[in-house]
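The complex is shown incomplete by one protein chain, all other protein chains being positioned as in the whole.
In this document, chain identifiers A and B correspond to the written order of the chains, with residue numbering beginning at 1 in each.
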Amino acid sequence: MLIERYIYLAIALFCIGIVGVLARRNAIIIFMCIELMLNAVNLLLVAFSKMHLAAALPGKANAGIDGQLFVFFIMVVAAAEVSVGLAIIVMMYRNTHSVDVNFLNRLKH
Amino acid sequence: MNNVLQLVWLVPFFPLVGFLINGLLRKQLPKSLISIIGSGMVLASFIVSVLLFMEVKNGNTQVVNLFDFINSGTLSIPFAFQIDQLSSLFLLIITGVGFLIHLYSAAYMHEERSEHFGRYFCYLNLFVFSMLLLVLGANYVIMFIGWEGVGLCSYLLIGYWFKNTEYNNAAKKAFIMNRIGDLGFLIAIFWLIAKLGTVTYTTPEGSGVFDLYNKLTRTDIIGITLLLFVGATGKSAQIPLYTWLPDAMAGPTPVSALIHAATMVTAGIYMIARSNILYTMAPETQSVVAAIGLATALFAATIAIKQNDIKKVLAYSTVSQLGYMFLGLGVGAYTGAVFHVMTHAFFKALLFLGAGSVIHAMHHEQDIRKMGGLAKHLKITHATFLIGCIAIAGIPPFSGFFSKDEILAAAYEKDHLYYYLGVAGAMITAFYMFRLYFTTFWGSFRGTEEQKHHLHESPAAMTIPLIVLAILSMIGGFVGLPEVFNMGEHKLEHFLAPIFEASTKAKELVHPEVATLDHGTEIMLMSISVGVAVIAILIAWARYIKKPELNEPAGFGKVLADKWYIDELYNFIIVKPLNGLAKFMNSFVEKRFIDWLVNGVGRTVNYTSRQVRLVQSGLVGNYVLLMVLGMLALFVVKFFLKK
């Protein structure tokens, strides 16, 4: 399979995520779109890890394994991020009774 | 034996140590110790200089490399000292006369407070150090360091009594005029670097400036020599930059003797004598040098006739004598010029110190109209001052005669007109010196009763240098006895021959049949100048013994007394327009334009920040949108614009 196709797919998923972040006001949807963007990148990493066969690089049986390990670590970080992020959203809901990000305009001050 | 020459670094080292000790500890040390350190260091230098001179006399010369000073690309400027005939001779003059003047200063300045006394000696030692650097340097850059150093010390010492505004102005004037000349020197150095890539005088491999002069075009060589000469006019007080020297008399009298008569002002002569080959290759510049030297000699001499300040007379006399030296350089009599530097150092230092002794006795009265009849009271000063006057007037066998006549004879060879004007200058010199002498020492005392009561001979520390210098003024000329007296060869010329060898050869190439004066003509020329001097002395005697009162000058005398109005002229054509320009810049350009610009920048920033602040809405969504747009822009720049 040509690598370009994976790249196009990843770009498309990533941009859909961006549009979601920009167009929605619901904090949870925005958060989910961020997860979508992360997954687009993960997909690309895995695709790149398969770009070379071990046979093509003599003496490096595990060529490309780093890419997959990075995906693994990204999942680890994403899981941690979600736990904290959701906690923040819950707290925000408790304070404002809304998940609208536009209520969070305290940055102005 | 090269070991002795390796010791050359000691010569400037001693005064440097003296400078540091006296400068740093001037408040702690007692006056007697300060003067012992100050003079002792110069004496030590003198002793080393004598050793070096003996070595050089045996024909050993050397360039001693101390360390690399500038090393950049192909340009290499080592910190090196050159010991040869010329520099060793100057070493003797500087340290020898310098030591006598230090000794004299110890007594002359004894009224100063201890820390000022220390300051004085520290400046004086720094001056000697810089002067030695100037003379010893083996390239133009080292010479320039010394050149600037002596300029600085001159400034500091002229303004030594810094509480007097007039003295400070004199110091500033000297410094600024010197800087104008220094600029010329500096440009000449850059020019040399640009054209030859070196500033070293000469090297054994033949890669120095004096070895490569053939590579320079005619324009280059004339430009460089003229610029060097501009430097020399500043330092050696020649037209048009001479006016600082008379004003420099604001400094203590020993300073005038050391810096503004015997050593610093001869730096220009040293530089040109050192670069003699360049000047020989540029006859046009030589003519300029000779013309300016002669003009200065006559011009300053005429001014000296009508001055009433004892030091001012001597100052103009110095300017005039320096003019003679430049005349000598201009007509190619390099030996004569250096010879005159030496004898002039003796007799002019003697005259200044004698004047200092008179001023000391008169309680800081410098006006000769209030003196008179001092011969009875100041016997040693009187006798030595008379010797100095005879020497400068050019009466044989005193030293001034030989050196001046050597220059005049060379001038005669070159152009008869130079000679006649030179003799006229010599006549005026004899006249004003004896005017000074007669009005100061003869006749009746014209000062106040109190001054008369206090008249006293100076202490031994002041009279001993006078006596030594008087002896040197008497016999100093014998090192350069002309061949005409059949006393063997010209010793100084023989000694200095290696320095001027290239010039001599070059001259012989141009004029193979060297038209040396025959002995008859030479003796005739000497008789003329002696006769003229004697006549001038007689006129002065007739004029000032019979009627010693000096009335207010009128008519042409007024013009001379007011120094040809040169200071006023400079004030009018240079200072006034510059002041006007500065005023215009201040009131218009500065206030209207620069202030507007600076304030405008501030206002613009203020305004834009107030507008841009509105972008910060606090809405996260907007921020993210802007961030994405920023990323977009980065991508566009990275992939599509950066080709």
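Brief remarks on what is shown
Here, contacts are C-beta pairs under 8 Å (C-beta built on N, C-alpha and C of every residue); 3 or more make two chains touch, one makes a residue touch a chain.
By our rule, contacts and distances are computed from a predicted model.
You can't see one chain of this complex, but its UniProt record names it "NADH-quinone oxidoreductase subunit J", from the set "LacI family transcriptional regulator", "Succinate dehydrogenase/fumarate reductase iron-sulfur subunit", "NADH-quinone oxidoreductase subunit J" or "Deoxyribose-phosphate aldolase". Within the entire complex, the positions of subunit B that touch the omitted partner chain are 621-622, 625, 628-629, 631-632, 635-636, 638-640. What subunit A contributes to its contact with the hidden chain is residues 1-9, 11-26, 28-29, 31-33, 35-36, 39, 42-43, 46-54, 62-66, 68-69, 71-73, 75-84, 86-91, 93, 98-100, 102.
The rule is short, and it goes like this: only the chains that are shown with their structure count from here on.
The distance from the centre of subunit A to the centre of subunit B, with each centre set as the mean of the Cα atoms, comes to 82 Å.
Within the complex formed with subunit A, the residues of subunit B that make contact are 616-621, 623-625, 628.
Residues 18, 21-22, 25, 101-102, 104-109 of subunit A are the ones touching subunit B in the complex.
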